[in-house]
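Omission of a single protein chain aside, the complex is shown with its protein chains in their original locations.
Chain naming follows the written order as A, B and C, and within any one chain the residues start at number 1.
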Amino acid sequence: MAGPRFTADPPDMMRTVELDGLTALFHLPSGTTHILAPPAPQILAALADGPATAPTILARIRRAFDVEGPRRSGGQRRSGALAVLETRIAELEAAGLVSRL
Amino acid sequence: MRHQVQLQIGPVALRVGSQWAGPIKALTRLYEGYPEPEAPCDFTVRLEPDKPWRRWIRPSVAVGGDYRLPGSVPLALRHGLLAAELGMNLQMALGHKRHLLLHASSVERDGRALLMTGESGAGKSTLAALLGERGWRLMGDEFALLDLDDGTLHPFPRAISLKNGSIAMLETEVEGRRLGPRLDGTPKGVIRHLRPNAGAIAAMAERAAPALILFPRFGADLAPAVRKVGAAEVFVRLTQASTNYVTLGERGFDALTRLVVSTPARAIDYHDTANALALVEGLWADLAR
Amino acid sequence: MSDLEDQKPAEQSPEPSRRFVLALGAAAASTVVTIRPALAQTAGSVLNCQIPVPAPQAAGSYIDPDGHIVAPGTPGAFPPAPRPLTGEEVKVMLRGGPSPAGIDSQSAQAYANYIRRLQAGMSGFTCYASLQMPR
Partner (left out) sequence: MSSAAHMVVRALRNPLSAERLSEEQWTALLTAARAESLLGSLADRLRDLNLPAKVSQILADARADAERARVQALWEAEMARRALAPLDVPVVLLKGTAYAAAGLAAGVGRSIGDLDILVPRDRLAVVQQALLSAGWEWVKEDAYDDLYYRRWMHELPPLIHKDRDRMIDVHHTILPLTARPTPDAAAMIVDSVALGDGLRGGGPLDKGLRILAPADMVIHAAAHLFADGDLAGGLRNLWDIDRLLREYGDRRHFWRDLAWRARRHQLRAPVARALRLAASLYATPVDEVCAGRRRWNDALFERRLLARSGWGSETNLALRLGFYIRSHTLRMPLPMLARHLWIKARQS
């Protein structure tokens, strides 16, 4: 199963300012500010290409980055990376920056 | 209301009404020499008995006005001046939206401003009061108003609220007629208000560009120290020091990120005031731009 | 903030350029922190507050060690605070300092947990919110 498809508001609905490695993001539809650590901004950037499932988001991120999975799991098992990415997506969803189609 | 006074403080006009004469008399004396307010007033403060009979029997003052906080406790009538001051702070904190409001003190030199913020007890108020007597212009000891369009700071030179230890320190430094009555036994300890000097009052419409942000921390056992503060931390700390950051939305975000990105910031620890003043002067010489 | 601080990338990359390493982070730490309204530091200068434990709507109820409101007499729970706690007392208590006068330390612990659970709209919330300060 591919799982749910996620979507984010278009980039022009978000203002961002880099603050030494972190990103301050102002989300216009909600009027709220979020401080994001990687990989949250990269997930939003991946969704700017259109709605996607978690594996597709991971694939899009991999086009630009070497992805490093969970720190303590030792290896870079693909499923581990996907599981962590899904947790990150859920955080963005709870903040209202990502929603399900 | 039976008794009232209107005050112009920086860009804000406030009206205080009271059922008793005392608090208004004290306010009028404390704010002697302030300019006539530009009507209409931005905010109204009401000092009223919390129950009708409390006007006469063990009189106690409830702080009301355009904005009020549920759960605040009335003050004794002899602390009416404090009630008026709290009431004005309350209107600003909850109602003011024209500027980004930072809970910070600020002083100015050569057209540039030093901003100091920290939790209560950190000494930002005392440091600003002392700097204001020693070659700097006091802009405000409690609230700093950041312009949403051009990022300058507006003065808000209210009476400085001196607490406990800092009272004696300033009593030796300023003329007695600038000091309000000594208020013993308030919920915040001993309080005495200090009117800013004539220069600060005369320049209350003159803005300044922020040049340095300091996060002072006072502790009798703290070794003097200076620490760089990263932009993200400065940003988050200032959002938490602002009463209206969230309500201002996009304009607040623009103003605050601009301030944070363009202004150097340091955290300083100190254990005595002389030492703190030296640190401030040193950092100002090195960093203010 | 501390969660976030740990996760700054080793090399700071304002632009996600090719072949940078992106760590997905530990599952437990959060990568999104939402800025919430703060009356925080200012409140000391705007109000003189107190917190009833429990709120008047639940007067008489006991507080269990986790801070929940429970029926009067519930074993292991504590009777209501004898008087509303002042902002200053609560501040000290929440920082793990000594209990307020006349209140034993176990009750104080339960009260502190109750206060931590206060929500907007509940009696005492504004006071509590005003006491939380970024450290």
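Everything below uses one rule, namely that a contact is a pair of C-beta atoms (placed from the backbone, for glycine too) under 8 Å apart; a residue touches a chain by one contact, two chains touch by 3 or more.
None of these values were measured; they are calculated from a predicted model.
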Legend entry - Left-out chain, listing which of the shown chains it touches: A, B, C
Legend entry - Touching residues (missing chain, whole complex) on subunit B: 1, 13, 15, 17, 38-42, 44, 46, 48, 64-66, 97-98, 247-249, 251
Inset, instruction - Extract the touching residues of subunit A with respect to the undisplayed chain. - result: 28-32, 94-96, 99-100
Inset, instruction - Name every residue on subunit C in touch with the hidden partner chain. - result: 34, 36-37, 55-61, 68-69, 119-122
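Basically, only the chains that are shown with their structure count from here on.
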Legend entry - Distance from the mean Cα position of subunit B to that of subunit A, given in whole angstrom: 41
Inset, instruction - Between subunit B and subunit C, tell me the centre distance in angstrom, where each centre is the average of that chain's C-alpha atoms. - result: 26
Inset, instruction - Would you pick out the residues of subunit A that each touch at least 2 other chains? - result: 20-22, 32-33, 35
Inset, instruction - Would you mind listing the residues of subunit C that make contact with two or more other chains? - result: 1, 4, 33, 35
Legend entry - List of subunit B residues in touch with subunit C within their complex: 63, 69-73, 75, 86, 89-90, 93-94, 103, 117-120, 142, 161, 187-188, 232-233, 236-237, 239-243, 245-247
Inset, instruction - Provide the residue numbers of subunit B that touch subunit A in the complex, in ascending order. - result: 230-232, 235-236, 239, 245-246, 249-250, 253-254, 257, 260-261
Legend entry - subunit C residues within the subunit B interface of the complex: 1, 4-5, 33, 35-51, 86, 88, 123-127, 133-134
